[in-house]
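With one protein chain removed, the remaining protein chains of the complex are shown where they sit.
Should a chain be cited, it is by its letter among A, B and C, assigned in written order, with residues numbered from 1 in that chain.
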Amino acid sequence: MNTAKQYRSGLVENFDLYAPKLVDKEEYFAAGHRACQGCGEALAIRLMCKALGRDTVIVNATGCMEVISTMYPTTAWKLPWMHVAFPNAAAVASGVEAGLKVLRRKGKIKDRYVKTVGIGGDGGTVDIGLQALSGAMERGHDMLYVCFDNEAYMNTGIQRSGATPFGASTTTAPPGKASRGNRTWKKNMPEMMVAHNIPYVATACHSYPIDFMNKVKKARSIKGPSYIHCLSVCPTGWRCDSKSCIKMGRLAVETGAFPLYEVENGKYRLSADMPETLRPLEDYIKLQGRFRHLTPDEIGYFQERVKLEYKKLMTKVKSSR
Amino acid sequence: MAEKKWPETWQEVNPGCIVFRPGSSRDYHTGTWRAERPIWDNSKCIKCGICYLFCPEGCISEDEEGYFAADLNYCKGCGICAHECWPGAIKMVGEE
Amino acid sequence: MSKRIGMEIALAAAEAAALCRPDVIAAYPITPNTHVPEHLSEIVAEGRLDAEFITVESEHSAMSACAGASGAGARAFTATSSQGLLYMAEILAIISSMRLPVVMIIGNRALSGPLSIWNDHSDIMSQRDIGWISLFAANGQETVDMTIQAFKIAEHPDVMLPTNVNLDGFQLTHVVEPMLMPDQEEVDRFLPPFKPFAALNPDDPVTLGALGLPDIYTEACKSREEVLLNSKKVILEVWKEWEEQFGRKYEPIEPYEAEDAEVLMLTMGSMGETAEMAIDELRKEGMKAGLLKLKLWRPFPFEELKEAVKGAKVLVVTDRCLSYGGAGGPVALEVRSALYEEKKRPVILNYIIGLGGRDVMVDHFMEMIRTAAKADAERPEKAYEIYGVRE
Partner (left out) sequence: MIEVRWHGRGGQGAVTSVEMLALAAIGEGKYAQGFPSFGPERRGAPVEAFNRVDDKRIKKRQRIYRPDVVVVLDPGLITLVNVAEGLKPEGLLILNTHKPFTEVKPHIQFDGRIALVDATAIAWAELGVPITNTTMLGALVKMTDIVKMESLSEPIEHRFGRIANKNLTAMKRAFDEVKLV
């Protein structure tokens, strides 16, 4: 089995084999939430919270995670949490950060460092929330923003977003006689964040939990704005098995469709989990119903473009050394 | 906050619909969604905790001996734990 | 001790806001309100106010940042006008539902289009049903007073609702005039510190802004409505306290020569004082004319209005906004709905005036009232009229 082989070939060593046991046992994102079976995003949030710890305030954009976690009068959150609207998580987080800072300065709250973390889906981040995020990052607020990218508007029924990959079938980019699914290339959001000259940008995926959590911890420790773009598999929207959620994220990384890297003060570094050589893209997309309609030519184009983007990334990594 | 009857009357609604009970989602048992349940074979289990780490519900916990089990009140039966358990210690079996 | 000062009203509004010691100010530039945040940023820069000033990238983010700050337990303030208010619209309704007592100054201005930077009330009227408390100032002094009152009203434990103070763009914002400015000690005595229901605190985690399923949404709306309705009691209390401390009286509907008036005019905002001059002139001519100046727009003072118009035969309602589609002006709509069930009620005429900065002069008010006086005998055919429109 591929997965098992992967563990044997190093991943588990990277995990330190029993690393899971060293993880914070507290569940800050409690069970009973209404996410779909096998939801990668719920998993990613659960892991993120463990990495952040209790001295954290979460500001959530409208989306799946908000809807499934806070059905009044209950909440899955054990961290202070706030939701206002779809496009403004970063702006609300700006206000929270500023508010906590000034209250602490004035001695109105305990003098203790509490991290403000904005979270949103890809729609709430790369599309409708982009302006607020850009403003918040540019202003230099001491906050982390994490985009949980499941590559479409899943909450409203799988409509395409700016983060939907090439070729994917969505309910607003369906394949038909005159169209072949989503025609555009996935918006390079991490690169846009790098362009804001913030101290820390990283990509991550729940399938590499220790890597993801380490990145969250690093971002948490940075005084200033930081951004993590976390690929979060949505079995419902990607049209794959719930159980294959983790595998799907791993394949996205191994094929280079979603490379893992960090940019610290402008310097690019590939994450340790990236393989020496990329697997064929087809290994990844053939398992997902959203790519089922693609012709060999289209897959060929997709593959070439992935290679090109990866090459561009590697150039930056090499020039950062 | 005292327990209130549900659904609440308008007088009982918290101001601003603020939820004062952290983690109260546990009132709702997502275990009813499950079609298959995970069964651990502890003879194969190496106690690595991968199943615990990858559970989207956070409903897998470690017992005193270091073995793992899912809280079936919350396990939705996604099968990730079984799929990711490389020693093959977890099997998904159909609910009755 | 309050000090008599001369100052541009927008700057005085900023000074008044600063006296309330806001913790976070988030604002985006927009004519004619820009002077308010500009001056606040100066006050912060001078070190006179310890606050975080967030130069947000839009009004949407201004209100969002205020929401976040308020959620964190901080006193938050912003200011805007016209399109900016509409850009905030999404958040306005949400934060009143979340009971976040943000205070906002609105330098009222027309909506585009055609693009107009000039004054009328179209902006706030488009946002009248969002669950905020709305006060209308008629001059610089009221602007200063209401700004300070707004924090106390908004943050009262029985209220906890966002509150906006409306002042006419340019007509007030850009006018230098004399005002009595309270000092810090007086304001500190009047305004207690902000104590939210719940704040974002890791020691006591709360969830703010939860999802409401159909089985609770109606109850949430009802509870919101009751809080807004009951806020009137608090507003009256706060105004009474203000009068006791500062000697200036505030009431939801301020009468002027209204006691024995047969013809009443109702205004809201800066035109009230000009209309007073028209009343003076008409009184000299022997006409029993009077004026009602509406200062509390939300919650609407239904009872006070019924009482105020009791003796009148004709009521002329002026509106600085047109509710497109045949209904006339929003103030007149409210007035009509307030009086509809009354057995004895005045004939109501509605004039839409001063749209997009159109000047309304003493003579105009006199003409409106004279025309209306005749309406007692012959009821008007039209529900409303756009006064002075060229035909």
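Definition applied: contacts are C-beta pairs under 8 Å (C-beta built on N, C-alpha and C of every residue); 3 or more make two chains touch, one makes a residue touch a chain.
Not measured: the values here are computed from a predicted model.
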{"item": "Displayed partners of the chain not shown (whole complex)", "value": "C"}
{"item": "Per the touch definition above, residue among C:28, C:53 or C:118 touching the missing chain", "value": "C:118"}
{"item": "Options C:4, C:284, C:344 or C:382, residue touching the unrepresented chain", "value": "C:4"}
{"item": "Selected residue (touches chain absent from view) among C:177, C:237, C:257 or C:376", "value": "C:177"}
{"item": "Sole residue of C:258, C:271 or C:349 that reaches the chain not shown, by the stated touch rule", "value": "C:271"}
{"item": "Touching residues on chain C - with respect to the absent chain", "value": "4-6, 8, 31-32, 117-119, 170-172, 174-178, 270-271, 273-274, 276-277, 357, 359-362"}
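FYI, only the chains that are shown with their structure count from here on.
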{"item": "Category of the chain touch graph - line, ring, star, complete, other", "value": "complete"}
{"item": "Pair joined by more contacting C-beta pairs (B-C or A-C)", "value": "A-C"}
{"item": "Inter-chain centre distance, chain A versus chain B - centres from mean C-alpha coordinates, in Å", "value": "23"}
{"item": "For chain B paired with chain C, centre-to-centre distance based on mean C-alpha positions, whole Å", "value": "51"}
{"item": "For chain C, residues contacting two or more additional chains", "value": "98, 205-210, 212, 216, 220"}
{"item": "Touching two or more other chains - residues of chain B", "value": "8, 17, 19, 22"}
{"item": "Residues of chain A defined as touching chain C within the complex", "value": "54-57, 59, 66-67, 70-73, 75, 77-85, 87-88, 91-103, 105-106, 108-110, 114, 131-132, 134-136, 138-139"}
{"item": "Residues of chain A touching chain B in the complex", "value": "1, 3-4, 7-8, 12, 15, 17-21, 23, 27, 29-35, 37-40, 42-43, 46-47, 69-79, 206, 209, 241-247"}
{"item": "Residues of chain C touching chain B in the complex", "value": "97-100, 160, 197-198, 205-210, 212, 215-216, 218-220, 222-223, 226-227"}
